[in-house]
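Missing here: one protein chain of the complex. Every other protein chain is in place.
Here the chain labels run A and B in written order, and each chain numbers its own residues starting at 1.
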Amino acid sequence: MNLLLTLILATLNLFQTGQQQDQKARQGLYAITNARIETVSDGTIENGTVLIEGDRIVAVGENVVIPASATIIDGTGLRVYPGMIDSGTQLALTEVGSVQETNDTNEVGDVTPHMDALTAVNPNAVAIPITRVAGITTVITEPGGGLLPGLAAMINLFGYTPEQMQAGGVKLLVLQFPTKPRAGGGFRRFGGGERPDPDKAYNNALDKLNEIWDRAELYDRIVTEYTASPAGKTQPVYAPEMDAIRPVIRGDRKLMLKVSAEKDILAALDWVKERELTNVVFSGVSEGWRVADKLAEAGIACIVGPILATPTRSSDRYDRAYANVGMLVEAGVKVAIRTGEGDNVRNLPFNAGFAAAYGLGKEAALRAVTLGPAEIFGIDADYGSISVGKKANLFISDGDPFETSTNILALFIDGFNVPIESRQIDLYREFLNRDEGRLTPVEVLPADH
Amino acid sequence: MFHTFHRCRTYLTLLASALLILAATPFDALAQKDSPDIPTVSNVVAIQGVRIIQAPGRVIESGTVVFRDGVIEAVGRRVDIPYDASVIDGSDLSVYAGFIDALTNVGVPEPKQQTGAPPSVPDRSNPTFERAGITPEKDVRVLLDPSDKSVGAHRKIGFTTVHTVPYGRMLPGMTAIALLTGDDAASMIYSDATATMFKFQGARGVYPGTPMAIMAKFRQLYKEADRRNHLESMYREDPVGMVRPPYDPVHSAFIPVIEGDQRVFAFTDDALEIHRALNLKEELGIDMVLTGLSAGFDAIDRISETAVPVALTLGVPEKPKWAAKIKKDSLDQILGSYTDDTRTATFRDVEAERRNLEAKQLISRARYLGMPAAYEEAGIAFAFTSYGVKTSEIRSNLREFIEGGLSEDAALAALTTNAADLLGLSASMGTVEEGKIANLIVTAGDLFDKETKIKFVFVDGHKYEIKSPSKSDDKDKDKDEDERRDKDR
Partner (left out) sequence: MNTKTVYSVGQSLLLLLFVAQFATAQNVVIRNATVLSITNGTLENTDVLIAGGIITEIGTDIRAPRGTQEVDATGKFLMPGIVDAHSHIALSSINEGSSPVTAEVSMEDVVNPYHLGIYRALAGGVTTSHTMHGSANVIGGQNETIKHRWGVTDPDDLRFDGAPRTIKFALGENPTRTHGRRASGGTGAIVPSTRMGVEQVLRSSFENGKRYMEAWDDYHLKVATDSRAIPPVYNGRLEVMADIIRGNILVHCHSYRADEILMLTRVLADYGVRNITFQHANEAFKVAPELAAFGAHASVFSDWWSYKFEVYYSTSYNAAILMRNGIVTSINSDSGELNRHLFHEAGKSQRYGGLTDDEALSMITINPAIQLGIQDRVGSIEIGKDGDVVIFDSHPLSVYAIPEMTFVEGKKYFDRFEDADDMRMEVSPTAEIGMYEGQITGRDRFNHDGEIINFFELFGQETTLNFEDN
């Protein structure tokens, strides 16, 4: 019997009530029984039950009373994990990289902080099912391009509209921090031609950022005062860009500061301190290990990744990018892991696996894709672990989800039992034995060969 | 008549004064090329009581050099000075053989730099030869211009002879030996069609652009030229009934190379290009000379084995910015703490990592500076080439090579005797000996010392007085000085 058939049967066997597995995701009353539950928040329950009702986890434990009307999923030999969170992607904002019409990440202009990525999220992006069948239930999807490209949004990977997908109301202002000149190429041609002054471009960018921020701070004062007592005052000017930045200045909205190089991180730390911003998270941070002590001291959480990348410098140790996040944690930095992907976000667990192997450890790695980001983004009341009262974002696997040999067998997002289906799985089904349904023979190669 | 007589008197007074002055001064300024309106009165020059470095290791502490009509007539401790010689007092001076540059563009006016997008072609896979940078038939002789700035700049630092080639890309053209003197191009030329040049610089925007295409194109031209050569000899033998062989100047330019009558001077800019050039040489059986060889320390073994003639670059890598500000003892300290086994475990090790990387960079730079010394030690005779190097940096670069271990004798040999050997000029150039061309450098002090000024350069017997620049010559900001750089690169 081929393995696919085994897989299908295995999935069917999960439903003891004999209910047909259909393609429709449904909420309801589910009991996952006899499973090993990795709660993340409260350790491992070797043999327990998770009870899901509506969009919430209503019970977790070894002795859970299972209502008679519950759909039972026998988790014997299986494991339950919180749905994984990728804290930095472009998922659902892009479809085919080289086809510009399908890419909604980069708007024209350097200063577009009001561009709201959530608006452009395509709930029908082909990559969404492909991603969630790996056990990833939630991602942050980011705009890109200029200095202030827009607002990133946190979305669950199930929903028919962007609003349905929105998770925890999380929106972040993205700032691509100006980068100091990078290393030039080629060293054998000495005496080469003139280069435009690289430092000048950097200083201009930094000046621009500061100019924007100064105005935003002024705008904040104006609007605050006007809102407090509008009587007799002219209305503040229409500045949607500033409206987007204002919550950040007031501390109500998190700033996602994208920065990677050592010197840039130091400059960013200074800038954040100067501007007295406390609701900040750094993203990228590929050279974070070099200044881990300063990041820890500043108490700034870091979204690190992609882990599966080459070192940032040719003089660096070959595994530096794998070890980076572990080194940050060791120094006391709070972390989450990101892939930065648009269509292969499904590799998040493998990024986490490599981080685990190269110093982070399995437990911290799991936390960095579950409760860690939930805490960082302030949604840990609803996300990030298998705990009573939290959203039913979880999956069932037959092993460690970071291992490639593990299969994800069932998936819950917002309490919906989302089928393990995707276009790529469909193609597998159809083409594994393409000519299985054929009775009339046909020449596989044209007759003249 | 009265006023004429009066003027006559003034003239005579002036002449008398001039003669008196001339009699009193030991220097004869009359033969200066920069005053062509002053007539030459003597074709013989004698430098008396001067320290003569005839060749590396052959020194006459105090002697006389006499040359007439551009040929050295006598060299020795005691030499009879011809009565009509203009005599130069050589006390506290030294005389060396003039430098020979094994490959350069000096004497060819630099073409205007091409900016912007390359000119379009109808089919970039099949451009014209010219557009592809393939011009082996181009003859440098028609391009020479003795008034070009590069000539004076090169001469000022001691070069008297250059093996010069047109500007260009993959196959820039045919070279010639030129003397850095003369009023017109023809008078510069010493010999013609010495060699053809090849380098790994691709065409802009058309085939061949990349190094692998350059090599494939070279093979293609060579092999097709070989075929045509065969056809041409058949046709010459008996044209009856035979289709006329195809002809174009580019393929024909390869025939002397195929026949072994012409050498290929290959310019290489890194260690890999050395191997690639040698591979072509071995594959096609070309008589090749390697020039440039930047980073050639890794290829010493192969070069030694193949016994290919070499001319090393006079260029050195720019000093890293951080090192420029640091004193020598700090540099020594950095080198002292260097370890080969770098382990940067955490952020705490970042400082130590930096110091180690600095040391590594210094060590790398030292390899470049020590390359001529390494060739000397390996017993490989080499000349020098200034191709692609700023003339204003050559003297200080030479000093760095010497500090890097190159003996002064080897440095001098590279610029004189070895270069003459390489170019087949030993009979007439390279040493201060009777019968050779009067190409000489006269210095106040040891030639390679930082402080030494070059006083005169003689090219083909013509005297050039070198006025000392305002600053030390490795920071020469003289506007007339020649920025010798291959702008095409």
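Convention: contacts are C-beta pairs under 8 Å (C-beta built on N, C-alpha and C of every residue); 3 or more make two chains touch, one makes a residue touch a chain.
Keep in mind that what you see is a predicted model, and the values were worked out from it rather than measured.
Engineer: Specify the residue from the set A:I52, A:L78, A:A321 or A:A364 that touches the hidden chain.
Structural biologist: A:A321
Engineer: Among B:D37, B:E61 or B:D123, single out the residue that touches the unshown chain.
Structural biologist: B:D123
Engineer: Determine which one of A:R79, A:K171, A:R275 or A:R346 touches the chain that has been left out.
Structural biologist: Within the whole complex, the residue contacting the unshown chain is A:R346.
Engineer: Going by the contact rule already stated, which one of B:V44, B:I60 or B:A213 would touch the omitted chain in the full complex?
Structural biologist: Per the contact definition at the top, the residue touching the missing chain is B:A213.
Engineer: To test your reading of the contact rule: which positions on chain A touch the chain that is missing from view?
Structural biologist: 2-4, 6-7, 95-99, 126-127, 179-185, 187, 190, 260-264, 286-287, 306, 308-319, 321, 339-344, 346-347, 349-350, 353-354, 356-358, 362, 402-407, 423-425, 427-428, 431-432, 434-435, 444-446, 449
Engineer: Give me the chain B residues in contact with the hidden chain, please.
Structural biologist: Answer for chain B: residues 114-126, 202-213, 215-216, 219-220, 223-224, 226-227, 230-231, 234, 238, 242-243, 271-272, 275-276, 279, 295, 298-299, 302, 317-322, 340-344, 353-354, 356-358, 360-361, 363-365, 367-368 touch the chain left out.
Basically, only the chains that are shown with their structure count from here on.
Engineer: Would you mind pulling out the distance in Å between where the CA atoms of chain A average out and where those of chain B do?
Structural biologist: A distance of 61 Å separates the two centres.
Engineer: Show which residues of chain A lie in contact with chain B when the two form their complex.
Structural biologist: Result: residues 187-192, 289-293, 315-317, 327, 330-331 of chain A touch chain B.
Engineer: If we count contacts the way the header does, which residues on chain B are in touch with chain A in the complex?
Structural biologist: 269-270, 294-295, 315-318, 342, 344, 346-348, 350, 353, 357, 360, 388-390, 485, 489
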